[in-house]
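A single protein chain has been removed from this complex, and every other one stays in its place.
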Amino acid sequence: MQETKLEKTNRGNYFEDFQLGQEIIHAVPRTITSGDVALYIGLTGSRFAVPSADTLAQSIGLRQAPIDDLLLFHLVFGRTVADISLNAIANLGYANCKFGVLAFPGDTISARSTVIGLKENSNGESGVVYVHSVGRNQRQEVVLDYVRWVMVRKRDKASPSVAAHVPSLPESVVVADFQLPAGLDFTRYDAALVGQPHLWDDYAVGEQIDHVDGMTLEESDHMTATRLYQNNAKVHFNQHSEGQGRFGRRLIYGGHIISLARALSFNGLAPAFKILAINGGRHLNPSFAGDTIYAWSEVIERIDLPERRDLGALRLKTRATKDHPCADFPGGNLQSGASIPAALVLELDYTVLVKR
Amino acid sequence: MQETKLEKTNRGNYFEDFQLGQEIIHAVPRTITSGDVALYIGLTGSRFAVPSADTLAQSIGLRQAPIDDLLLFHLVFGRTVADISLNAIANLGYANCKFGVLAFPGDTISARSTVIGLKENSNGESGVVYVHSVGRNQRQEVVLDYVRWVMVRKRDKASPSVAAHVPSLPESVVVADFQLPAGLDFTRYDAALVGQPHLWDDYAVGEQIDHVDGMTLEESDHMTATRLYQNNAKVHFNQHSEGQGRFGRRLIYGGHIISLARALSFNGLAPAFKILAINGGRHLNPSFAGDTIYAWSEVIERIDLPERRDLGALRLKTRATKDHPCADFPGGNLQSGASIPAALVLELDYTVLVKR
Partner (left out) sequence: MQETKLEKTNRGNYFEDFQLGQEIIHAVPRTITSGDVALYIGLTGSRFAVPSADTLAQSIGLRQAPIDDLLLFHLVFGRTVADISLNAIANLGYANCKFGVLAFPGDTISARSTVIGLKENSNGESGVVYVHSVGRNQRQEVVLDYVRWVMVRKRDKASPSVAAHVPSLPESVVVADFQLPAGLDFTRYDAALVGQPHLWDDYAVGEQIDHVDGMTLEESDHMTATRLYQNNAKVHFNQHSEGQGRFGRRLIYGGHIISLARALSFNGLAPAFKILAINGGRHLNPSFAGDTIYAWSEVIERIDLPERRDLGALRLKTRATKDHPCADFPGGNLQSGASIPAALVLELDYTVLVKR
């Protein structure tokens, strides 16, 4: 028996616990399986054809259906929560998120993060932590690489403040960082099976696409999704404590909203079969069970890919709303600094791959 | 950049968009996995032994546990919704539904439909579309073949009416169309593991079986099931719009009720290990979250199978109710044209395979 007991309960890191340059090995690697794939479809209704069918994936040169990009994102993100954001007040943003090699059922992913920025808030009660996180498969190949920043509580208002360091981040992922899946070959591409006939050239810069459909959020659905990712942020699960908190309710993991917006975007963006990069993302308002999520997208940029005449990239901005159909494209001309409409919950700036 | 932008949003087909003889290739093939199987059990509670256990499936001559017949049905049906029934007012009926070769985890299914009938309603606002849909696996073997008819809105009341064509449909699937799984061998059949000792000869025509148990519907459950099938009919998912609609609530996919009725029917029909055919089906009233589903079955016909002394077929009529236990066998003597009791939600006429 020990003289001094080690504290066993992990209460999460506070702002003071992070140091610039700190490297964090996140616990609990995860083998992704066809079970995760089925549950992801069941919880989001995603119909993108490549992750749905081995035959279709094989028809474009892949060995089998890959894991949906956002399922992979959430599984990597989920690893980082216990170390980074257990005491987070808010998940402020994402940047420079690059998808690496594809993941397939049977792959095991793990994650590490480096603290690349720290900035205490002027109220002395919290600060912003910037982390660079990298997800790898069992062969140590990078599957995902991104930066996020979160507002984290200080343990003690009186603790000395640290020198502010805010990393410089690219406004968008550069073309040279796009990692195209190996082996892609579109000679057997079948638009009828993909779901829409449009090719890269059919999408125009400035074009606005209403994804029309709506999906109502349920407590079970968002909690099951978030548990599936082993994301254990307290605010999503505990009505007993959240009932006495800021909103009186469980807050829905922002990533679940991203997934719903992407799933809804199939209607209009079915050919956007692969996410190459997330340039940035903001959760503009919280979502709760009972809200109905709608989405629309705008084409921001058409990007030529070097040495690929069969493929192009589109930079998109997808907005999601709650209880507000998107025929009027809400938030489309939102100025920086303007007040954010209450119905607007997400603005996601990302880049997708489309056949030319 | 394009001069004329192609509309990207799919608003679904209206009655005017269908033409007799039209062939439709449905998008988004789907690889069925053990993940789908687990979620199907989780959402329905099905206990039929053959799809539950490789060992049991092998003991009757199959290579491994096949996909549950109704899971397969919903996955094929789900492919067709975006093209056929996005603007449907009601799913009116099914006929001549024949199960083909078994599906196993790893198989990829896709679907095509042919418009075989059209009949405009006298109010000029909608019409009935009859489609013949065929699901195939990656070897192009037929896994499912059926007719359904739906009432679809017209885009424009003023559009010219088409000549009515109503296909003639068999009252039930004929014996010659039954496709028995290859390799079935009952010399090692273990009734104790199947769940009930009854054989084909133990079921009598006219026999009524109360399945006793009830299952309460939850929004999360029916939405997750319907999303799993990638069935994107709007009425199941969007409380924001349905709240202002016909029922004020999300309508539950009728196929989920069929699955619950089948799962409940294990208690009394455990030996009915395989559905050969669905002769017809009617959703008599809508179901909503909070309703508790009960079911009972009646043996309609005992069918000898040519050259099989080890197997027989039973034609059954299973009725499902909401909030009404079935000890009184509700709807059993319902006359054609009689008013339908509010508690009755389903009448399914189908044929199952049972060991003799």
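Lettered A and B in written order, each chain numbered from 1.
Operating definition for what follows: a contact is a pair of C-beta atoms (placed from the backbone, for glycine too) under 8 Å apart; a residue touches a chain by one contact, two chains touch by 3 or more.
Computed from a predicted structure; not experimentally measured.
Checked against the hidden chain, the listed residues B:G214, B:G254 or B:G312 yield one contact partner: B:G214.
One of B:T31, B:T44 or B:T351 touches the chain omitted from the figure, and that residue is B:T44. Among B:E125, B:D177, B:D310 or B:D323, the one in contact with the hidden chain is B:D323. Contact with the omitted chain, checked across A:Q19, A:S159 or A:Q239, is made by A:Q239. Chain A residues in contact with the hidden partner, per the touch definition given at the top, are 1-2, 5-6, 8-11, 25, 27-31, 33-36, 38-39, 82, 105-106, 108, 110, 138, 218-220, 223-228, 230, 232, 234, 237-241, 250. Counting over the whole complex, chain B has residues 33-39, 41-49, 52-56, 65, 105, 192-196, 198, 201-205, 207, 209-216, 218-221, 224, 267-270, 290, 292, 302, 323, 325 touching the chain that is not drawn.
Criterion: only the chains that are shown with their structure count from here on.
A separation of 36 Å divides the Cα centre of chain A from that of chain B.
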